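Every protein chain but one is kept in place in this view of the complex.
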Amino acid sequence: MDRRILFINPNASSSCTAGIADAIAPFGPGLEVTSLADGPPAIVTWRDWFRVAEPLCRVIEATPADAYVIACVSDPGLEAARTATDRPVLGMFRCAVAAALARAERFGVIGFTAASLPRHRRILAGMGVEARMAGWVPLNLPMEALTDAVAPQRRIAEAAQRLADEGAEVVILGCAGMAGHVAVAREAAGVPVIEPCRAAAAAAVLAAMEEVVAPVSA
Amino acid sequence: MDRRILFINPNASSSCTAGIADAIAPFGPGLEVTSLADGPPAIVTWRDWFRVAEPLCRVIEATPADAYVIACVSDPGLEAARTATDRPVLGMFRCAVAAALARAERFGVIGFTAASLPRHRRILAGMGVEARMAGWVPLNLPMEALTDAVAPQRRIAEAAQRLADEGAEVVILGCAGMAGHVAVAREAAGVPVIEPCRAAAAAAVLAAMEEVVAPVSA
Amino acid sequence: MDRRILFINPNASSSCTAGIADAIAPFGPGLEVTSLADGPPAIVTWRDWFRVAEPLCRVIEATPADAYVIACVSDPGLEAARTATDRPVLGMFRCAVAAALARAERFGVIGFTAASLPRHRRILAGMGVEARMAGWVPLNLPMEALTDAVAPQRRIAEAAQRLADEGAEVVILGCAGMAGHVAVAREAAGVPVIEPCRAAAAAAVLAAMEEVVAPVSA
Amino acid sequence: MDRRILFINPNASSSCTAGIADAIAPFGPGLEVTSLADGPPAIVTWRDWFRVAEPLCRVIEATPADAYVIACVSDPGLEAARTATDRPVLGMFRCAVAAALARAERFGVIGFTAASLPRHRRILAGMGVEARMAGWVPLNLPMEALTDAVAPQRRIAEAAQRLADEGAEVVILGCAGMAGHVAVAREAAGVPVIEPCRAAAAAAVLAAMEEVVAPVSA
Amino acid sequence: MDRRILFINPNASSSCTAGIADAIAPFGPGLEVTSLADGPPAIVTWRDWFRVAEPLCRVIEATPADAYVIACVSDPGLEAARTATDRPVLGMFRCAVAAALARAERFGVIGFTAASLPRHRRILAGMGVEARMAGWVPLNLPMEALTDAVAPQRRIAEAAQRLADEGAEVVILGCAGMAGHVAVAREAAGVPVIEPCRAAAAAAVLAAMEEVVAPVSA
Partner (left out) sequence: MDRRILFINPNASSSCTAGIADAIAPFGPGLEVTSLADGPPAIVTWRDWFRVAEPLCRVIEATPADAYVIACVSDPGLEAARTATDRPVLGMFRCAVAAALARAERFGVIGFTAASLPRHRRILAGMGVEARMAGWVPLNLPMEALTDAVAPQRRIAEAAQRLADEGAEVVILGCAGMAGHVAVAREAAGVPVIEPCRAAAAAAVLAAMEEVVAPVSA
């Protein structure tokens, strides 16, 4: 399969982009990561969330691929991006939630900062599964700390354990760049942990495959 | 990745088992299919659904793997099977629904016979997404016809189109062994089509990967 | 009314069977209790839950009655049992939940052990009333203690009171064999208490009556 | 059991009262029916529905019983009546819906006139089960026709069949006085039929029993 | 606009009526307040709630207006009142909830006494938005204290803050006569506060305008 799956990080952080690349490396060749050169340092505000939609569409229009992933866990611009190509476009948070629902009936989310909650809730409302979120716990750490190999481990473990206590049967890491902390969260929670970059990679591989098998022009 | 993912077809139909193997072949090595030697010809009744749970557990206990898939779109015995191993166990229908939710907000299902509807509804109720099913259309064809390369195409196309008319933004093939008909359904519906064997394969690859990365003994 | 209503205890515990018989005695003649001779000591695991379905069907096929009750509060095998006869078959937990909904809008459940919660939730999801469960509190007592006349009273009273505090307007005893503790729970909770054996008896009497009045062959 | 269960018909129609008495006769002695002497001919409007609440409370206060049933399928005054006594008070429609949920997951309702629908919906919303109503079909017949032994049979059969076609797995007769038509509806629908007077009788017998077993003064 | 909008306070408390008049004064001329001369001192019980319906209808029938507001936050008699006129009739709690939903997705309610909760829940169930209530906190103060300019401020501030802590993004004052405390609640909660008299005034102005623009006789 000479597939090409393009992950587009809507922020300009190269460490974040590198973290995404690391996370999806186990899926083998054909998955690439790019970023918005003039994107914000991170998608922190609703204005960021709206603003990156158009640049994301332009990258998609300019870059042929078999499938695209908006590589940010608030899925910014997804609906617009889907009109910019007839190939599948996926959002990382939606993919993570879907992967969680395949594993268990109640999920918890470890968020980046409290500001992410309204965007996560909006996505869950769109998917119709708000009532299945057992808990949502923010880390409230600076981005640098988050991507550090050790610094955020205690906070992540606490959050994971608390979510399990609140009834989560599976835990979603609600931020890109935490792939290195899956084991810590898994150990603390005692339940499966979903890393959104990988969940999106798996979903994109599937989507690209189906569409290759069954191309349509509409 | 020297992974081993075991698909267990709970029925004894070798053509069905072969169809599953064909469907997941694009995922490469490491995915195997077995079946219950003394399973029923198909999972048609609730008694079949309950009866295969224990044999499924025994196969899992006897066969080490990194992840397991109950390879039937009514997910029989899933809850029991999950207690028979500390590795991930997935149900094909749940995986297909999850994959659909990653693509769109309202899905339709092409069922094998009308008898499958209550089991699909039960699963959707467990997942909390009953309200997102835009339609459910049974084929009501004999199993032989279904696996034929040509015979069921008109019926499948009609069902797919009707589901799209009823608001489905993605169509789930609600029966194993229809992978050869994805293109027909896609063409007729004009929306993405989810084939459950492949959806389960993608989910199992992801689950096995996470658990390899983060093994726990609980 | 020469009715015959058969309660089938899917476990092999004779004290449990006797407890069911005591609970339904006030409903007068015509209600009988039997059990699965080779059933498990209790329905504790999902494997138990699946495994008893087929033996339950066989008892129903071999024993004519006007109505049947699966006499276990996780309603094992109910869907299968309903295909084994054209007479009504009822599940004790569903009957208890239905009886609770006739009394008030929010119910709490006293469970046997924490392991029962997923099965109760599945049933509530099937009925569409998950959101009406104000609380679920397990006793986590050994079966022997539970059927003792005095031992579990403090635990039951605490559970009942806690459920009322959490908003339950009616409390369901989520285990067969607790009929002797209705008064204790009622006193502690200050709200009506539903005993599932009796709730099922009332529902079965009603179902048998309607079906006698209006027999159909389908 | 020297129980006394009082059914109170909030309308002044003696044929309706007689119909209720006939319906519940199979439950044996101890069940009585009375009516509001100065009630409206039928509960047709919302003003009727509000207006009968206070007279119903006065009858309850003046008439000791072990349990009470508001014998009208729009459950008028139920919340008020529950404050007029410390004994159980039940509404016939809630009891019928609860009985239906013990039998199947989706119910249909045969209504008296289209005017009843908002009141039924309000009750279902209160119970949290609106989404489980597969259909609602009014008879739109005059009350006299309804209680006739033969006249309404064709309309009832048509309604029952239509509800089954719309997915009802159990049909509720949404009007008191239709007990004589259970067989017709059952035959036409091919699914169980719930007669609300009897459903309320069964629920009241259960409620009276629990409260006798476990009296409380609160 | 020579509109006349009639607020009808269903209780006989003149201080309550005066409080309503004060609250809606900013809406300018054309809004009047009357009360039920022989109404209860307050709508405290379900019997009060049912009992005022008919007198409310009579006031409406006797008093021409462009729109009516049932000026009590349990919306008593609303359904009946809507049949007593072909002009719009609004309930204050429904208007407050609607106004809250226009501002944010999760609301909290400060109730008068714990007894109001079931009536608020019933209304929310009717509107279909029960799941959006983040919290409900009663003041449990005597009516006199409530209308005092200073006495209830601490309690109101505590309630408002607690609701915000529980996730309310907007707070509804769930009692008429608290307009003077909007600022206190706003300050404590840090989120918008909805005063029900004013919410109803705004809704009634809108409703009267539309109906003037587009009169119909049905």
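Going in written order, the chains are labelled A, B, C, D and E, and every chain counts its residues from 1.
Note that a contact is a pair of C-beta atoms (placed from the backbone, for glycine too) under 8 Å apart; a residue touches a chain by one contact, two chains touch by 3 or more.
Remember, predicted model here, so these are calculated numbers, not experimental data.
Undergrad: Touching the hidden chain in the complete assembly: which of E:A21, E:V44 or E:M209 does that?
TA: Result: among the candidates, E:M209 touches the missing chain.
Undergrad: Using the touch definition from the top, which of E:A12, E:V129 or E:A151 touches the missing chain?
TA: Looking across E:A12, E:V129 or E:A151, the contact with the absent chain belongs to E:V129.
Undergrad: Of the residues E:E61, E:E144, E:D165 or E:E187, which one touches the chain left out of the display?
TA: E:E187
Undergrad: Can you name the residues of chain E that touch the chain not displayed here?
TA: 1, 26, 88, 90-91, 94-95, 97-99, 101-103, 105, 126-129, 131-132, 182-183, 185-187, 190, 192-195, 198-199, 201-203, 205-207, 209-211, 213-214, 216, 218
Undergrad: Take the complete complex as the reference. Which residues in chain A touch the chain that isn't displayed?
TA: Residues of chain A in touch with the missing chain: 45-47, 49-51, 53-54, 57, 77, 79-80, 82-84, 118, 122, 125-126, 128.
The working rule: only the chains that are shown with their structure count from here on.
Undergrad: Closest chain to the protein CA centroid?
TA: C
Undergrad: On Cα atoms, by how many degrees is chain C rotated relative to chain E, nearest 5?
TA: The rotation relating chain C to chain E comes to 120 degrees.
Undergrad: Could you give the separation in Å between the centres of chain C and chain D, each centre being the mean of its C-alpha atoms?
TA: Taking the average C-alpha coordinate of chain C and of chain D, the gap between them is 25 Å.
Undergrad: Would you mind pulling out the distance in Å between where the CA atoms of chain D average out and where those of chain E do?
TA: Centres of chain D and chain E (C-alpha means) sit 33 Å apart.
Undergrad: Of all the residues in chain B, which ones touch at least 2 other chains?
TA: 126, 128, 131
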